[in-house]
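Excluded from the complex is one protein chain; the other protein chains are retained at their positions.
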Amino acid sequence: MQVNENKEFEPVIVAFCCNWCSYAGADLSGTNRLNYPTNVKIIRVPCSCRVNPMFILRAFQRGADGVIICGCHPGDCHYTSGNYYARRRITLLYSMLDYLGIERNRTRLEWVSAAEGAKFAETMQKFTADVKKLGPNRRLEDLRCRKQ
Amino acid sequence: MLKISKSKLNELFDAVSAKQALYLPVDRNDGAAEYKKYESGMTMSSALNTVRSAKDFFFPQTENLVDFKMEGKNIEVIDVREESEDFVIFGVRACDARSFTILDKVFLAEPVDSYYKNRRDHGTVVTMACTRPAETCFCKTFGIDPTVPEGDAACFDDGENIFFLANNDKGQAFIDSIASLLEEGDAAKLCEVQEKARAIMEKLPLAKLSTENFGGDKLTEYFNSEKWADLSEACLGCGTCTFVCPTCQCYDIKDFNTGHGIKRFRCWDSCMYSDFTKMAHGNPRLTQLERFRQRFMHKLVYFPANNNGEFGCVGCGRCLSKCPISMNIVKVMKALEVK
Amino acid sequence: MQEAMIKRAKELLADGSVNRVIGWKRGEFVYDVTPAVFDSAEELDADFVYDDFTAANVSKYLIKETKKEGKILAFLKPCDTYSFNQLIKEHRIVRENVYVIGIPGGPKLDAEKIKAKGITGILGAKNDNGTLRIETLYGEETMPYYEAVSVKCESCKSKKHMVYDELMGEEGDILQSNRFDMVEKLENMTAQERYDFWREQLSKCIRCNACRNVCPACSCEKCIFDNPDSGFENKAAVDSFEENMFHIIRAFHVAGRCTDCGECSRVCPQNIPLHLLNRKFIKDINSLYGEYQAGEDTTSRAPLTNYTTDDCEPSIVHERGVE
Partner (left out) sequence: MQRIGVFVCHCGTNIAATVDVKAVAEALGHEPGVVISQDYQYMCSESGQNLVKNSIKEHNLTGVVVCSCSPRMHENTFRKAAAAAGLNSYMVEIANIREQCSWIHKDIATATEKAIILGKAAVAKVHLNAPLTAGESPVVKRALVIGGGIAGIQTALDIAEAGFDVDIVEKNPTIGGKMAQIDKTFPTLDCAACILTPKMVEASQNEKIHIHSFSEVADVKGFVGNFTVKIKKKARFVDETKCTGCGLCTEKCPMKKVPNEFNMGLDNRTAIYIPFAQAVPKVATIDPNYCMMLKNGKCGVCSKVCSVGAIDYKQEDRIIEEKYGAIIVATGFNPIKLDKYDEFAYNQCADVVTSLELERLMNAAGPNGGTLLRPSDKTHPHTIVFVQCVGSRCDDSKGKPYCSKICCMYTAKHAMLIREKYPDTEVYVFYIDVRTPGKNFDEFYRRAVEQYNVHYIKGMVGKVTPKSDGKIDVQASDLLANEQLHINADMVVLAAAIEPDKTARPLATMLTTQMDTNDFFTEAHPKLRPVESATAGIFLSGACQGPKDIPETVAQASAAAAKAIGLLCKNSITCNPCVAHSNELMCNGCSSCEKVCPYGAITYVDKEFRMPDRTTAIRRVASVNPAVCQGCGACTVACPSGAMDLNGFSNSQIMAEVDAICK
């Protein structure tokens, strides 16, 4: 994403949503007409445990400014344990990114149930706002992918 | 002979870098040296050599060859070549200097590699004579005299002064460009220093290493040698030796999809890698033994065979100190030699 | 120790209880020893060496060696036994095809550290109680022994062998090491400082893959970074991103499996402190999920293939330490 003076910075935000809870939650916020920024683009995965850390890095490489993962609340995983594994993996990954000096607010994980349409919308509004504050992703970007 | 007092060296660097980019070896905080673009105040490293060789300047580890711009279904080809800036590499050692003549044989032979030539034409190599060779040095084996290095221009250190000598017009031009800072000087002390260095050369552990048993005609007796199994046994298949080597010139060409286009780039390849020279049908060298053998056969047999006797090694000793398992060309030569 | 080892190895070869011996082979200089397999007493007498410079961890070679005919004798330092156990746990080594003799470990020396002091022309090196006396082409040089110690031995975690069929020398103890000090130091820096630190380090990377290829935890048949079909293949770090990508993912893939043997940092030709990445994960795992040492045993569940229902949330990253 380029920032140019006349136009305010619009971050690219990738949201990985588990099919059973969070994706349904996103649908619900749609059904209830709960607005959240267009910056957020959702990718459907069967479970939060399907999200490979490499996908997250890939997103940043290709020009994402923020990546958020949403899954079923702990205990509610459709596959019983998926989000527990995801929780450990993502915690460690985010910690490592932080360790490498990548801005913390570029990454997030939220548990959003199929019933929490409102929470989904709020989460996305907040996250987008946080990423906007940070400005474009530079520390984890691949210059070759930058749009000319 | 023209000289400059070492205390004035930075004035010289400032003068050079004012006209064109200047690169010289500087010390890193980890004790190793690497080439850096000169910025005022930098001091030149006294280290014998840099971790990465000077070949990067003409044959960088990665370089973009061509771009493809994709819009919907159309693809546009974009030539990204542009004239290189003029630059000077200062303080190159004799071994690395020789490596350029080896690389030239590869990249400047028909068909000429325009990317390489571009840089070569715009680069001036100013070498620095060695005074304290290391135990890993064996350039002498390949007929290199580190006290009288090649390169466009050569420098000599007698302790207080740096003396300059042009080896060709490019070198002369360089010296002329800084002539105002130079003065005539007496090279007597320099000769002592050179003698000392030469004396040390004789005492080097590898001083006796010779190439007489190697060369283009030795293919059959070495290719099938049963020694390769033992020699390659511990090889990790990493690319360290090839990447620190000043003469390794194998590369791979790859496409990178940026999402809105393709960047076709070339990058160093290593014969130690499992996908080295992998082709549609697969890989001609399936085992580490074969790949390991390739590297040394190339330097000691194939290369001389194709370049009238010139070996593909300059004895800089980098692989000797950098190989994670300390397997290297010297051990290979000694093991193979038919006594 | 070296003589005792050669003697014992010859006995075991002689009585046929092993067919091969894996150890270290003398080189051209005092320091350039090479891991090697010895098949005969003669070879052992001629070239087997175990001294201050035999830092290499030979356990990874056993993946290949134990799949061959017959039994192999492996001399393992305490740190190497952790790697060995981990490989057993991951079904990479055929245990019954290897006879393990535990041997005393380091601290081992690293010639690169001597050279970093500007000492060149090294012909010999002796430890004169605490002082390292180095014989060079330019006369004798000295330096404190500990300053020449290989980075992998700087903060030794254990002198205790996790596994062996036979032990030479004393049974050591697990040590209270200070191995996380540097990680903590980094954690206490600002994000910008951390970023600058790692940029400086990782930008040195030449993607020689030495760290990966020497790593006992990196035992994939084909690494995703070498696999054109993986979508992550990259042969050279064309962009700084790829330097980060490679090292983050490599560290992540060995997280919970890395025994902290330190080989990655030892072999890095550019002296990148790669162990600081692995140790960050180890430190996090210890503090977030309870003390865990990979390679301590061959059965326990690795932290990343395990969970508890009350694990902390990723938000902990945002809450602790310096932003």
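Letters are used for the chains, namely A, B and C, taken in the order the chains are written, and counting of residues starts over at 1 for each.
Methods note: a residue touches a chain if its C-beta (ideal position, glycine included) is under 8 Å from a C-beta of that chain, and two chains touch if they have at least 3 such contacts.
As the structure is a prediction and not an experimental result, all values here were calculated from the model.
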Which chains here touch the chain that is missing from view? A, B, C
Looking at the whole complex, which of B:S46, B:S210 or B:T287 touches the chain that is not displayed? B:T287
Touching residue (missing chain; options C:S177, C:S203 or C:T305): C:T305
Contacting the left-out chain in the complete assembly, out of A:Y23, A:Y94 or A:F127: A:Y23
For chain C, residues in touch with the removed chain: 67, 90-92, 219-224, 227, 229-232, 253-254, 301-302, 304-306
The missing chain sits against chain B at residues 70-73, 257-260, 274, 283, 286-287
By the contact definition given up top, give the residues of chain A that touch the hidden chain. 12, 14, 19-20, 23-24, 26-31, 33-36, 38, 41-47, 49-55, 58-59, 62-64, 75-82, 85, 89, 114-115, 121, 145, 147
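By definition in this document, only the chains that are shown with their structure count from here on.
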Compute the distance, rounded to whole Å, between the mean C-alpha positions of chain A and chain B. 46
Averaging only over C-alpha atoms, locate the centres of chain A and chain C and give their separation in whole Å. 36
Taking the mean of the C-alpha atoms as each chain's centre, how many Å separate chain B from chain C? 30
Residues of chain A touching 2+ other chains? 142, 144
Would you give the residues of chain B that are in contact with at least 2 other chains, written as numbers and ranges? 256
Within their complex, chain B touches chain C through residues 28, 30-32, 34, 46-48, 51-52, 61-62, 132-136, 200, 203-206, 230, 233-234, 236-240, 242-244, 252, 254, 256, 265, 267-270, 273-275, 320-322, 324-328, 330-331, 334
The residues of chain C that touch chain A in their complex are 186-187, 191-198, 224, 231-232, 238-242, 244-245, 248-249, 251-252, 255, 277, 280-281, 284-285, 288-289, 303-309, 311-318, 321, 323
Residue numbers of chain A touching chain B in their complex, please. 62-63, 142, 144-145, 147
